[in-house]
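Dropping the structure in here first, questions after.
For this depiction, one protein chain was excluded, whereas all remaining protein chains were kept in their positions.
In this document, chain identifiers A, B and C correspond to the written order of the chains, with residue numbering beginning at 1 in each.
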């Protein structure tokens, strides 16, 4: 059995988080979410299960929309998008997401691009996966400086979507909206609970000895390294090449 | 000089009523409004004036819309349609229009097709020309049985459009929204005030001896009988043929 | 995803809200007979934005509970006989509308919004008879300025006919974008087409511009001349003599039964 790259574990985890979706939308510059979605699609196809639709925003190749840039939001509002990914310059323990900046708005000290569609999509996409590789106290803060999209809403607020999980380079968290707060579900190979606690600016629940994130079996890995990287290459050529290079450098056990 | 057909007078009157518009929309089965608009367009072109745009609904040939059947209404709401024509099973002295039926709604005694877009367009098209050839007390009533579109609105109601004139086979009326009510502007050749009074179920203002509706000069008539009928033929072949046949039967003086 | 009109009709169940297009935009007449044979009734029809032959036949067959429409006619063939009769008898509920209000209701559903506002309407008997519409004062004005709110129209199924589809389920609707609006707003969408083309309609930007993506399409059936006797925008003209024939025949129950029986001979596969 071959060794597994950290990014391969992330991609396979994303595929697992998407289990059961019919339609997933991913951002233009989100190769790992796209890879996870493509991996799940390939796995479903192998067993003859219902097909999964993947919309990659800004891609001419994987764009199923024909009504301009409003269609993604309309489609989500109609309940036709089951899963979406959000990053965030800051994410806090209530799953609030900040895409705008650090410091007092509008004259922030650090400024990120902006909220994009998050202030809407977070409310209407049932399974929003928070995905941020950098796992550090400057990203995972006690309280965000600006709420681009809130993790939870009061009961009287119409909301059909929200945070489902938080995936980082170190671990995987589930979100409990009743509490509200995150629970550490698993720690990626090579990391541990103390490290995650030190790198996380908010409190979270966890087992005394949390499990290790599952690594993919050989079949899943073969699919990812073969067909999925081929498919990925059309839209994310640089990322696919990097994955192949890193994969080739792995020692075979 | 040749004699003039009654319908030619109507078409030339329509062209005069449209003076100054940039964009006029006409219904699919409205050959005379279309002819009037085409006549004005041809006259403007002859003198090198700003062009007039004519949208004929339901026509593939004269359709400038590409956003489905909602576009006419959007376009009107944007203020891009200057003139439109409305008929009406009943029209009353307040310029209320009934396109639905006679008797108690919904189980009307007589039922017409329905309100179509009138309940909106009458509010947002600045120059709505009420056009109904049949001039009889059953059409021009004291009070309509169903208001598909009201002639006037209270001052607090947002309204940028409304009735501009009423043209029938017998005469031409202007509408005064402050009164509100109609004023007979002219009587078509071959008709008189007493006849119009008898045929009209509502009161209207008029001069003791109202003028006769202007007949077209030879240049206007030549344009109508030539180029305009040719243009009209593409969309309304039966109507154009009828006009040619009637014109050919006229004695030349 | 490729099927036939009878199988498509099988997806309709009693009590569904069904969106149907205006006569010139792509009426799936090919679905009318299969719907009647299938027999799912108590339908609430939404005409986008007006109705005609298909609606009249469905009413004649006793499948219709209510009709939301801004007009109903057979065009040159005059009034819609079964509609007019059913209204007079009180056999169906009519929700009278005006064209842009129906488009507005579909737009609200497309946007996932509970309503959209619409100018006009105030002082009309159209509004007067719509207890399901609301008036509020425009919150952006300094008091006053009443405006009507139209609630979202969310049909269970949209049914229409188009020129072509590909094997991936994409449907070319051209500039008849009300068909896309119907599909966006509806839970399921059933489409009959003149022809199935090779390749993907989304692969080329020219065809993609007029394409309703498969994402919104539940099932497609091949039905050449499937809008007949209506025309199909950009493809063929209406068959006016046939419409006149129907308009005359349908004035009596026997005439309607005879007409429909004759049609059946032609449309059964």
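We take it that a contact is a pair of C-beta atoms (placed from the backbone, for glycine too) under 8 Å apart; a residue touches a chain by one contact, two chains touch by 3 or more.
Keep in mind the model is a prediction, meaning the values are calculated, not measured.
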| item | value |
| --- | --- |
| Residue among C:2, C:91, C:141 or C:257 that touches the chain left out of view | C:141 |
| Candidates A:36, A:88 or A:117 - the one touching the absent chain | A:117 |
| For chain C, the residues touching the chain missing from this view | 104, 107, 111-119, 134, 136, 138-141, 145, 147, 149, 151, 172-175, 205-211, 233-234 |
| For chain B, the residues touching the chain missing from this view | 23, 53, 63-67, 74-80, 124 |
| Chain A, residues in touch with the chain not shown (by the definition above) | 29, 58, 60, 65-70, 73, 77, 99-100, 105-108, 111-124, 146-150, 153-154, 156-158 |
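Here is the rule we use: only the chains that are shown with their structure count from here on.
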| item | value |
| --- | --- |
| Distance between the centres, which are taken as Cα means, of chain B and chain A, whole angstrom | 61 |
| Multi-chain contact residues (two or more partners), chain A | none |
| Per-residue multi-chain contacts in chain C, two or more chains | 180 |
